[in-house]
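A single protein chain has been removed from this complex, and every other one stays in its place.
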Amino acid sequence: MSAARTTAEARVARHPSSGKVRAALQTVGLSLVALLLVILAMRLVSDSSGRRLDKALAAGKSPAAPDFSLPRLNGDGRLRLSSLRGRTVVLNFWASWCVPCKQEAPLLQAATRRFGSASLVVVGVDAQDFRSDARRFIARYGLTYPVVHDNGASTATHYNVTGFPETWFIDRSGHLVGEHVKGPLTRRQLAENLAIALKR
Amino acid sequence: MMVALIVLPVILTAAVTIAAMLYVASPLVRESELPRASSADGLARRLELVEERDRALAALKELEFDHRTGKVSDRDYREQVGPLRRRAAETLRALEPAAKPDRPAGSRRATPSRAKVRS
Amino acid sequence: MSVRGLLLAAVLALLLAPPTAASERHPTLAELEHEVMCPTCHQLLELSDAPIADRIRAFIQARIEAGDTKSEIKQRLVSEFGEAVLAAPPTRGFELLAWLLPILGLAGSGLVIALLAWRWTRLKPEAAKPHLVNGFSELDPKLARRLDEELALLDR
Partner (left out) sequence: MAFFGQAVLLLVLGLLGYATVAGSYAAVRGRRRLLSSAVNAFVSAFACTVLAAGTLVLAFVRNDFALSYVANHSSRQLPLAYTLAALWSGQEGSLLLWLLVLTGVGAAALLLNRRLVIDVLPWTAPILGGIGAYFAFIPNAVASPFATQTAPPNGLGMNASLQNPYMMIHPPLLYLGYVGLTVPFAFAMAALASRRVDERWVVASRRWTLFSWTFLGVAILLGAKWAYESIGWGGYYAWDPVENAALMPWLAATAFLHSVMVQEKKKMLRVWNVVLIALTFSLTLFGTFLTRSGVINSIHSFSQSSIGGWFLAFIAVVAAGSAFLIISRLSILRTSTRLESLASREAAFLYNNLLLVAFALTMLWGAAFPLLSQALRGVSISIGPPYYNFFLRIFGLPLLLLMGIGPLLAWRRASLRSLARAVSWPLLFALLVGAMLVRAGAGSSLPGLVAYTFSAFAIAAVLVEFVRGTRARKELGDTTWAGAFTSLVSRNRRRYGGYVSHAAVVLLAIGVVGSSVYNSGRTAHLQPGQAMSVGGYSATYLGTKLTRSASHDALRGQFELSYRGKSMGIVEAGKNHYKVEQFFANAVGIHTDWLRAEDVMLIGDQFDKDGSVFLKIAVNPLIDLIWIAGLVFLIGSVVAMWPDAREKRQLARRALEIDGRRPVVA
């Protein structure tokens, strides 16, 4: 309607700011949408970073193990994964309330004893758990290998841990090898994967 | 038996594909390529007027009913009915010349007597 | 109206936001079950029957009996499980943004709408045609009759 258009134009002319306000609103709206999409895309990418480890492993590659530094539960201070370079690492994610973890603990403890801490370190990562419960568990099963507490389970997320227990094997150079074992380790799985990890 | 198991889906697929294609192609063959019903832009203005008229008429009707139910006070009603009627009348007038001038508008529509009874 | 609505919302927010002091000093398990998540299942503690949820319930019960305040209990849980154990983010630091943005957004867009609406109400009616200035009475009688006819038609 021409009358309508002229009034609209007149209004814009009368309030030169209104065009600017509109442009600003548009920019703000569009950039908010864009921001949201970018966040989601980032999340998709970072979310798949854990899964990427699994995929790489399945494809026969040895991706570098994501580093972490977490407070120890048995002993003082923190433990940094990269400080264990030169030794083979069995990275075991567990929680004290998890039933299969109870069967697995003696197995891991035995492995530590057999290989000696110079060549092999088992690192227990306790997540989504009360520290006091975890300490009680450590005492009860006589675990001597280092156990750290993963507050907020962010390390577990980086390693694509979806349940407890889960175990990764890391070679001397800090790369993931063998198999990402989901569920309790069997004697055979432990032996086979250790063989691969120690050989490298 | 095995042959039937392999051949049957292929035949079925082919039949479905052909049926779909025939249906998709049918307008290309059967319908005539009329130009689009509108010489669009000429009608746009008229359409706008018609919409404007219907809006104005509906607004008037609503105002009257709201006045009757008491939602709109007498004073508000008096203040608004004039401009609204004027706007509606304006659209009616604007629509007039586009119709055939020799045909008086509204002549074939409801008789005034009936209108009085109802509204 | 919108201003009044906003004021109302603000007042309500003030009334509702701080949980009453009594529940801060003497929390109940049921209350905390509403405010704490089960870390493994991403549900409210109340809805969860995972083993860790049972442990957390027991922990909360023990802390209540030990006389902890609500925020102390929550703090302990955070130190064990991380911030994600709280069902709603705290109202400080970065997390304050989660609470503030919707409120500021509402206030801001409310302001914009109020401004626009105010401007729209001050807009003069479309340029009036001179011969129609005085409205109703001056409507051409023929046109007025047509208008009535149209209205009647609408009512059938």
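Should a chain be cited, it is by its letter among A, B and C, assigned in written order, with residues numbered from 1 in that chain.
What we mean here is this: a contact is a pair of C-beta atoms (placed from the backbone, for glycine too) under 8 Å apart; a residue touches a chain by one contact, two chains touch by 3 or more.
For clarity, every value in this text was computed on a predicted model and none was experimentally measured.
*Asks:* For the full complex, can you list every visible chain touched by the one that's not shown?
*Replies:* Touch partners of the hidden chain, whole complex considered, are A, B, C.
*Asks:* Out of A:A24, A:L37 or A:A139, which residue would touch the omitted chain in the full complex?
*Replies:* The one listed residue touching the chain not shown is A:L37.
*Asks:* Sort through C:M37, C:I73 or C:L151 and give me the one touching the missing partner chain.
*Replies:* Among C:M37, C:I73 or C:L151, only C:M37 touches the chain that is not shown.
*Asks:* With the missing chain put back, one of A:S154, A:S173 or A:T186 would touch it. Which one?
*Replies:* Touching the chain that is not displayed is residue A:S154.
*Asks:* Under the stated touch rule, tell me which residues of chain C contact the chain that is not displayed.
*Replies:* Residues of chain C in contact with the hidden chain: 1-2, 5, 8-9, 12-13, 15-17, 30, 34-35, 37, 41-44, 46-47, 49, 82-89, 94-95, 97-99, 101-103, 105-106, 109-110, 113, 117-118, 120-121, 123, 125-126, 153-154, 156.
*Asks:* What residue numbers in chain B mark contact with the hidden partner chain?
*Replies:* Per the touch rule, chain B residues meeting the hidden chain are 9-10, 12-13, 16-17, 19-20, 23-28, 31-38, 43-44, 46-48, 50-52, 54-55, 58-59, 62-63, 65-66, 68-73, 75-76, 80, 95, 98-99, 103, 108-109, 117-118.
*Asks:* What residue numbers in chain A mark contact with the hidden partner chain?
*Replies:* 1, 4-5, 7-8, 11, 26, 30, 33, 36-37, 39-44, 46-47, 51, 152-154, 157
Operating definition for what follows: only the chains that are shown with their structure count from here on.
*Asks:* Taking mean CA positions as centres, which chain lies farthest from chain C?
*Replies:* The most distant chain relative to chain C turns out to be B.
*Asks:* As a quick test, compute the distance in whole Å between the mean CA positions of chain A and chain B.
*Replies:* 60
*Asks:* So what's the Cα centroid distance for chain B and chain C, whole Å?
*Replies:* 40
*Asks:* For the complex, which residues does chain C have touching chain B?
*Replies:* 125, 129, 132, 135-136, 139-140, 143-156
*Asks:* State the interface residues of chain B toward chain C in the complex, per the touch definition above.
*Replies:* So the residues of chain B touching chain C come out as 53, 57-58, 60-61, 81-83, 85-86, 88-90, 92-93, 105-106, 109-110, 112, 114-116, 118-119.
*Asks:* Which of the residues in chain A end up touching chain C in this complex?
*Replies:* Residue positions touching the partner: 3-4, 6-7, 11, 15, 18, 21, 25, 95, 97-98, 128-131, 133, 151-154.
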